[in-house]
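Shown next, in structure tokens, is the structure this report addresses.
Missing here: one protein chain of the complex. Every other protein chain is in place.
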């Protein structure tokens, strides 16, 4: 399993892993969409909590192995609930992503947002 | 582009797409880890907001095309910020996922959690 | 101090207490509005996390002293950050509340929302 990485692993792999984990424990009954979005929001809060108050450069964070591991873990938790939701609703994350990126391309059109200007005037 | 889906799309594709989008707009300066986790938490809140108060069955949600589209869009937003964070810190999401799932296998061991019991006594 | 309660304690009391606490520790430098809203969102996630997945009646929660105490504690944390934000921006929470309730009275007008109907058709 240790040769799986972001280059060779498709979304369907994560969907199957999460589905299996949930199925084996009989947890589908708890995985209603409403419960999952609530849980996802909590996990996003735990992730955010790791970077409160103190401004830290990316380098500083990467060197702090303990912090970096915690961020990786909480990011995974967010991802697991996201995949659980996608599973519960039979959605295709790739399709959703592509459609949303197209909307973003229009909303933040390159002709207008090309100089590090983040906010519409 | 329309034949990309969860079966054939690896995490690296999303990383590149998001990186490109951010790069072209000169937004890397805003994409500090602290800013990204704060933004991710907000998007998770928008996703959660779509399923407040009212209990709806999965079937009901799937039939409500407008709601389902909104959930797909907000899920994509959460994913986009998650990928942005992974990019900013040079993490491998697949590795983080596998490591976290191994921890979860131990924490919620199948011998103890096998009957739809969700919570430790 | 033990005879202070919701009947006899005004918002200004909380503002002073929080201001004092922050001042004595030299934490005003961290209490920027941006940092405070991020922290508040995290605390709201911790509160939400106490009531995930399992539907519990109000009575059940009230009888579970440990859970009720945790909810009281996390509610206080949310309130403390809210008051910190109000302090940082020199706002009057009472005025903000009254103005928002007036907007809500209009948005959810009693003539339309009077039968336990929560959502506009």
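In order of appearance the chains are A, B and C, and numbering begins at 1 in each one.
Heads up, the rule we're going with is that a contact is a pair of C-beta atoms (placed from the backbone, for glycine too) under 8 Å apart; a residue touches a chain by one contact, two chains touch by 3 or more.
Given the structure is predicted, the values throughout are model-derived calculations rather than measurements.
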Open item on the list: Please output the residues of chain C touching the missing chain, sorted low to high.
Closed with: 1, 4-15, 17, 21, 24-27, 29-30, 32-34, 37-38, 40-41, 43-45, 47-48, 50-51, 55-56, 58, 61-62, 68, 71-73, 75-80, 82, 85-86, 88-101, 103-105, 108, 110, 113-118
Open item on the list: I need the residue numbers on chain B that touch the omitted chain, in ascending order.
Closed with: 30, 35, 38-39, 41-46, 48-49, 52-54
Task: Footprint left on chain A by the chain that the document does not show - done: 34, 38, 41-42, 45, 53-54, 118-119
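Just so it is clear, only the chains that are shown with their structure count from here on.
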- [ ] For copies chain B and chain C, work out whether under half or over half of the interface numbers are shared, and give different or same accordingly.
- [x] same
TODO: Could you tell me the distance, in whole angstrom, between the mean C-alpha positions of chain A and chain B?
DONE: 3
TODO: Could you check chain B for residues that touch two or more other chains and list them?
DONE: 34, 38, 41, 45, 118
